[in-house]
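Yeah, one chain of the complex is gone here, protein chain that is, but the others are all in their spots.
Per-chain numbering from 1; labels A, B, C, D and E assigned in written order.
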């Protein structure tokens, strides 16, 4: 009875949405003057690739937690795909890429994808439909908050997590995306280079992860009780899907299908390769064994670090960026226990540190020989670029850290951040979702 | 000795096929006048994406059965990729898309891909090679019978399943595809809108699933014995691959790479997102917990529902279509136990109900603003379209239900539909295939 | 302390690489005259698809070993992606595709991707950036040594494996690639047809696998102790990813997006389908059950066999090539125990035999009706082609077998090929990498 | 007290648990085991090669109970677990010297 | 010698092992089991349908020890494994007639 009433409420809510249908649909009309089919094909498939990264992340993270939390961990990434996509279509895209408001945010005139149709928006991509650019960017907005979840894995209350995600995207991600990529954004105006999201995606999430791990506190038993990954084969599969999808992330960010996309593809791959090797060798020397988790983690570190640089640097330097990322992130992750906070899956060490290194490295290795619309870095005679990069990095770190901390503080007071002790002991799968990951009996 | 003879027989059969080689190859010649490389790239990759959906489905279904049936379940989808592809190349494509015979079926003049070469067939896609259009459609023919297998999971006899699949594709799928998409097909002539297969793929399979579940009977022990999913991480991975591949399914159905493909991509994603959220919230309200399987099932329901509408509706209405699909399919699935038949993996509740809703919703929300070659629906002033959609739906439901029932009746008499009781207890993996899914001992 | 020193060493090494940055980056400049966006999109996504094949192979192989070796097996493929990519960018590509040196190898003038920029190299692909062609080829260089690892699974010492891989790629793969595909390569000059690597990739690795299995010796306990696959669901997932990625492998080898890519796509799929069915039926007749592993293995056999033929044959003959491959490879694999060597995962039976059949079949079924730049085979009136194919096959077999044997002999003496008996009993996961694949307790 | 250990076919577990429950036995412990006996394993096929799987999956039920309940428990298990086909399993009875309920510290019959 | 079998909550395993270790007991064997008793299982939800999971995961610890050590071992287990909440588990004691250390062939108390 009661549940029937609730269903009725839902249907009513759907009816409200319906009212908007007519308005919004109008935006999709008008002729598309100069759409290039090859560029569009590339950005379409890139969007699909980037979409796949978030389930890839779900597996990457899911394999690293204990068995009893595997579904809860996967769920966080999976449902973010749904939740943030809706947020993005309704107001997120407008806040991030809509007409500039004082260099800090877009206004709401593109609410509900109003004015976002099949015609290109030359400000962002002159040869592909505006909707395609929008949906490509949507996938970036999706994966960013998903990255954060790794830091607070195995203890985040699901209901709070949902609200947090919505708020964080709106208050932290959307403005930062506007600063760096939006027409009129202040960091964009400064001339900072961030090809595919080193600051927007990785620093913002890595720093938010830091704030969240501090605020949330340690998992019960950490670090005394060992909490080894329950299924590294799943983690490797996740890493492979991330690597695969990242070609769309970085090379798709060229928003055309030509030489620039090609270079971005090549440097993405080479940096990742170098980073996987570097992490593996570093751990081998340090701990005596080359681990599979290390190779996978190194690959992710490389992908993170090359992200901001991918449309600006040449292949050989990309290997340096990757190799340094592998060693730096390994070092950061190894030192974590010394600091005593519990970043469960090392989001800070990988995305925070890797993203920062990548953003700064862009200021070292960028060259107009690769991308005439880019700039030269320190090693190509332009030290100024490194300074600009540093400003962008600092702004992102501060904003994300302070903002995330405030959001979490408020939410802790209002809804509580963590599951209860018993629920944590029972695991998120059962306590939050009423399910089991594996039932191997029959 | 005996097996050597059998091998010889096989080689002989291969020799027969060889005779056709010369004939068929000739068809591949002739110049290709107006192939667009971007459109072709998009449909090629879309074909690969749709191909991946069937293994994705194998995992989606495989995770939901009991451990002892995981390989048997996966095998059904996997081998369908092989079996139906051969059927399609030999006669299926010709029946579905070949020159019209009285508006109900194609004739056999394209048997063995005769006349299907590298030149575009402007009737179907003017800017891509005909073979590319053919192979894209092949992947649709492949996944449709695979969907059915979920309804009769854990008890279908493998040998019968193979024959059933061949017959069903030839007698049910190929004609329906011709009616709706073939030049001259009667539903096509009526003006029914089905962009990517709401009727052809989802209603036909969902209804066949219903007939099959009725005919096959319940699993031994159902519903008394609990039969929970043995590996939801596999199911989630499958759902992710389905979602990923569905971009090819829907946006690829534009058979060009431009604004229409872009809108189809966007609405596919948004409907899916809305549906995943809607199912999750509905279950949360109804049962007290937001489940991961619910979110994944909701996503699939959304993908199903948006399929027929994907090239005709705008982004905001797509979210309504998705949200309603999530709630409707959840309700249908929840009510299943009341009806007392055993649709093991809810093919009826998801594909039957979702496909029907989607086909009708197309008649509500379609607008020429999105696709000038489409039409307007009820909410855009054209109630007639809803009526046409209803006719298409009804025709599909009746034909698939009656046809599938007859096929199964005959096959039950001739070969038997179910495995023996002991084989069912032992599981399909061992009894049908002589294998184990997991051996974790050493 | 000591480990800090080691880290310092690594950072110093990175610094050395840095010196090369300036030089190499210059190569990326210059205008790109005739890049086609559609062709580029297709080869970019094809490169990503082929990249995904190696992790796919990791899963395909990983599922077939015993639980205790799953990570060690996965690691070999995973780290090869990193290792060989770096090798390729530094010197491999130059050796394989660089300016010809006496028809047997490229010189080192493209070391570090010097001269490999955003402009097309019309010798290899006139409409896509040279870097894109290079990265596409990189993925082929990556997967080839990964294939070999299956033959010596569950016993190869990780350190030796790394060195072996580097040496093998440099001394075996790079020259063979030059012979067959490089401008000026002697087999290329002969007129041998190898569209996507039947000789270069599959024969070379299949034969190397044979040499390696002989040299390495049997696994302890083989064949008395049963060593069944520990997770066939993983193997099926791997097979599916291989199939998916292979569309890039074969259809991407057209390096354009049009009719030829379309035919390559179609024949790849049909041969695979036919081979999966053929293997399944052969095993069914021979052993009484149609196995899932058989269907997956057959699919891979079909993919292997069609690879060299994929740009030269028509759809109907492709099904014959596939069906014969399925039966041939099944027979080869079934006969393995008679020969008494331990090719753990049947690399010889699948890649060696399948690759050889495919290369010869190209000489039977090739037709200029499909590809005017190709040739006619025996069945199209040109018996000479079959002879040329036979020479190419023989040259590859001899070179790879002798070369691999020498390399392994030397390495056995210098570093030892196998892990110790205890390490083998404990499993590679723990002994080589200090990790566990699955920890299902909590 | 006695400990009754029964090795049974896995699909009988639910039935046996229900039957014991009805007979007033509301505590037991279950272990997944593999058995070898008259019932032989089966043959699996991997790439044309046959593998013997010698062990058959079984379930072990352990019940500790007062001596007086023994005959009833044996009867219930025997009747419920029997299919009449080879491999139905065995019941073993041993003596238990002491039983403790950890939560309360109760001992002996009261703790069962 | 006695065999002490304790069915406990899984998350107590590490603690109990440590405590026994401190008490000088350096050998034991652990089995994953499922229990049924006063503590009931829970409900899981799959596509709107509720499934009862009747068995609760438990861990069985087996220690064989000289008779003299029995009281101490019982005390250690009882104290360490107790949470006071339902489902803490049981301890069963049985007599062991012979013990052999396979490696050395030692028998009796020396072999424990």
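In the analysis below, a contact is a pair of C-beta atoms (placed from the backbone, for glycine too) under 8 Å apart; a residue touches a chain by one contact, two chains touch by 3 or more.
Please read these numbers as outputs of a predicted model, since none were measured by experiment.
Novice: What are the shown chains that the omitted chain is in contact with?
Specialist: Output: missing chain touches A, B, C, D, E.
Novice: Of D:25, D:45, D:65 or D:81, which sits in contact with the chain we cannot see?
Specialist: D:81
Novice: Given the contact definition stated above, which residue among A:122, A:337 or A:416 touches the chain not shown here?
Specialist: Checking each option in A:122, A:337 or A:416, the one touching the absent chain turns out to be A:337.
Novice: At which residues does chain A meet the chain that is not included here?
Specialist: Chain A touches the chain not shown through residues 226, 228-229, 283, 286-289, 291, 293-294, 297, 330, 333-334, 337, 346.
Novice: Could you pull out which residues of chain B are in touch with the chain that's been left out?
Specialist: Residues 441-442 of chain B touch the chain absent from view.
Novice: What chain D residues would touch the chain not displayed?
Specialist: 2, 6-8, 31-38, 54-55, 58, 60, 74, 77-78, 81-95
Quick note on the criterion: only the chains that are shown with their structure count from here on.
Novice: Give, as an integer number of Å, the spacing between the C-alpha centres of chain D and chain A.
Specialist: The computed centroid separation for chain A versus chain D comes out at 51 Å.
Novice: Which chain B residues sit where two or more other chains touch them?
Specialist: 36-39, 41-42, 45, 228-229, 231, 237, 257, 286-289, 291, 293, 434-436, 438, 440 - these are the residues of chain B that touch more than one other chain.
Novice: Which chain D residues reach two or more other chains?
Specialist: Where chain D meets two or more other chains at a single residue, that happens at 11, 44-46, 53.
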